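Here's the structure, in structure tokens; my notes come after.
Moving on, here comes subunit A:
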Amino acid sequence: MTTTLKALVAGTTAMAATCALALAAQAQEYKIGITQNNVGVDSYQTTYEQAFIAAAEANENVEAVVLDAGGDVARQIAQIQDLIQQQVDAIIIWPTNGQAVVPAVRQAKNAGIPVIVTNSNIAEEGFDFIASFSGPNNIQQGASSAELMCEALDGEGNIVQISGQPGYTTAIERQQGFEDRLAEACPGVTIMETQPGDWNREKSQRVMEAFLVKYDNIDGVYAGDDNMGVGALNAAKAAGREGIAFIGATNFSVGYEAMERGEYYGSIYQSPVDDAEAALQTAIDILDGKDVPFLNYFETPKITQDNMGEFTKPVF
Partner candidate 1 sequence: MTEHSETPALRLEGIVKTFPGVRALDGVDLEVRAGEVHALLGENGAGKSTLMKVLAGMHQPNEGRIILEGREVRMANPMDAKAQGVVLIHQELSLCDGLSVAENVYLGELPHTKWGFVDWSTLHARTDEILKKLNCNFDARTRVSDLSIARQQMVEIARALTVDAKVVVFDEPTASLTDAEKVVLFDVIKDLRARGVGIVYISHRMDEIFSLSDRLSVLRDGSYRGTKVTAETDEDEVTRMMIGRSLTHEKNTDTVEPGAVALEVRGLSCGKLFRDVSFEVRRGEVVGFYGLVGAGRTEIAETLFGLRTPTAGTILLDGEEVRISGPLDAISRGISLVPESRKEQGLVLGMSCRDNMTLPQIGDLTTGPFVSNGAEIAIYDQYRDRLDIRSPSWRQAVGNLSGGNQQKIVIGKWLAMKPQVLIVDEPTRGIDVGAKGEIHKLIRTLASQGYAVIVISSEMPEVLHVSDRVIAMYSGEVIRSFGVGEVTEDSLVQAISGIRPDRAA
Partner candidate 2 sequence: MATLKQNAALRWLTENPIWGFVVLIFVFFSLSNEFFFDMNNFQNILVQTSTIGLIALGMTLVMINGNIDLSVGAVVALAASLMVDIQSWDAFSGWGNWQMLPALIAALGVGTALGALNGIIVWKTGVDAFIVTLGAMLGVRGLVFVYTKEQSFFAMNFTFSDLGMSTVGPVPSLAVLFLIATVLVHILLSRTVHGRNTYAVGGNREAAVNAGIRVGPHMVVNFMIVGFMAALAGVTLSSQMGAATPNLGRDYELWVITAVVLGGTKLTGGAGSIIGTFGGVLAIGILRNGMNLMQVPAFYVLVILGSILIAVLILDKQLTRKGVEALKT
């Protein structure tokens, strides 16, 4: 009882605090709303949010309205409508689904509010309605991972793939980029099977355990992010299987550490801080009337055991 009560009190206090904050901030110049995909589901998104808030606070010309869709497309559309209702100057959206948000984005454009897509792009049909995309190139990331895999296996071998949550754009794009590039660059590497790990380390660990039983000839594993990649690594270690090349994406600190130990081949370095700051800057530039490239990719380099010294360890 007390826990709920405390939480309730805390919640109400937070409500009152943000309320006061919102009122006090009226005088500022740009009001920028953001609706994120699913904060809290993994550290990347959480760190992104913190970086975004920090960046917005550091800039005294910006007042940020920060919302989270909790992974639900419908809720995200509602939030876009709420942001339009509040007459924000610009909307940044991290789509829960690249296609489903297009009409809502269109609605925002019709209301005269520029929309910036962040992290994961929306479907091409929606390109007419957005001002810019800022984020990593997930297809390119998939392709980079394919190249890493090629390199690790010297162009020959059997691998398995653990993909992200089915139906989510990032997962689909990385998988697509990986498969297309792999077929092109390395026809000698065969993907024996793909199963989703739902961005979840434990789920990924279980999937890998099943793979290990089923196949005794796994040479490499591609995971949609390092969180899942480390899950797969755990499974292989527990089963005593060695000589498997693990390649992930979105380098997490656990992946970075595994690389340090020499257990993990490589990943794609992607900083949520860069991601968030780029998105905010793009929005400000557009509001300032500056010329902004339509596809505003930030760098997501390959990171391997060899070059990891060039990168700081991810904070998440």
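Methods note: a contact is a pair of C-beta atoms (placed from the backbone, for glycine too) under 8 Å apart; a residue touches a chain by one contact, two chains touch by 3 or more; residues count from 1.
The set was built so that all candidates are chains of the complex that A comes from, given by their letters.
In this text the structure is predicted, and so the values were computed from the model without any measurement.
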Given the candidates 1 or 2, tell me which one touches subunit A in this complex. 2
Of all residues in subunit A, which touch candidate 2 in the complex? 4, 7-8, 10-11, 14-15, 18-19, 21-22, 39-40, 65-68, 70-75, 77-79, 81-82, 85-86, 97-104, 106-107, 123, 125, 165-168, 172, 196
